[in-house]
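Of the protein chains in this complex, all but one are displayed in their positions.
Right after this comes chain A.
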Amino acid sequence: MVEVQDITKKYGNTAVVDQVSVSIPKGKITSFIGPNGAGKSTLLSIVSRLITKDSGEVRIDDQEISSVKSNALAKKIAILKQSNHLNVRLTVKELVSFGRFPYSQGRLTKEDRTFIKDAIDYMELNDMQDKYLDQLSGGQKQRAFIAMVIAQDTDYILLDEPLNNLDMKHSVQIMKVLRRLVDELGKTVVIVIHDVNFASVYSDYIVALKHGEIIHQGPKNDMIDRKVLRDVYDMDIQIQDIDQCKICLYFN
């Protein structure tokens, strides 16, 4: 379980994340939703120690993250950010191998190789494992990065806007993969996501942020609610049940 208590992060005088407390349930997909500038990404980065917090505590499995060595933490929690997606000439396999860095510091053991192979198989990247990343499409690249995180073999996987720049087909593909990671491999997945319908269909738990504070949180069925969404987005959103999924109509 990830427990966040009274986290504050300020840039200058403005608090980007203000006294936030939340506990992220294990073995579930948790989505952070909210308007631009709500502090979702910052919160995710703080939880994964990419950004240092000004005050408060983040405990992962009852350990405060600042007291754990960065290398040990890398075996527990993984984060993928948008900025990762640059055009480097690395092959898919080389990228996935980096996931084993916390374990072997680059000198791959036999066990590492098994993990790498399994991760590539799991993400169905076999055909393109020797291709360079800059030859892949956005969706394939995203899958390669997720394969790396799988090879990293952490209980917690955090993704910052994993669907950014992906078309519908690849977005669905990525969300299904995340669902499988939770259902089949027992991972805990936390995502920052803009499309409220993807949050509604694929996540278990939703946390809504606004102005650096958590204004609502709960299981998705309570959260996909006209009143709640009005608070979050300042929009009147109709909700319809289609095939047991709650779909938000926010286009007009």
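What we mean here is this: a contact is a pair of C-beta atoms (placed from the backbone, for glycine too) under 8 Å apart; a residue touches a chain by one contact, two chains touch by 3 or more; residues count from 1.
The criterion applied here is as follows: contacts and distances are computed from a predicted model.
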The complex's invisible chain, by UniProt name, from "Hydrogenase", "Vacuolar type H+-transporting ATPase subunit I", "Spore gernimation protein" or "Iron complex transport system permease protein": "Iron complex transport system permease protein"
Given A:4, A:17, A:38 or A:73, the one touching the chain that is not displayed: A:73
Chain not shown: contacting residue from A:13, A:36 or A:105: A:105
Given A:90, A:172 or A:215, the one touching the chain that is not displayed: A:90
Of A:31, A:48 or A:188, the one touching the omitted chain in the full complex: A:48
Interface residues of chain A (partner: the chain not displayed): 45, 48-50, 69-75, 78-81, 83-84, 86, 88-91, 94, 98-99, 101-102, 105-106, 132, 152
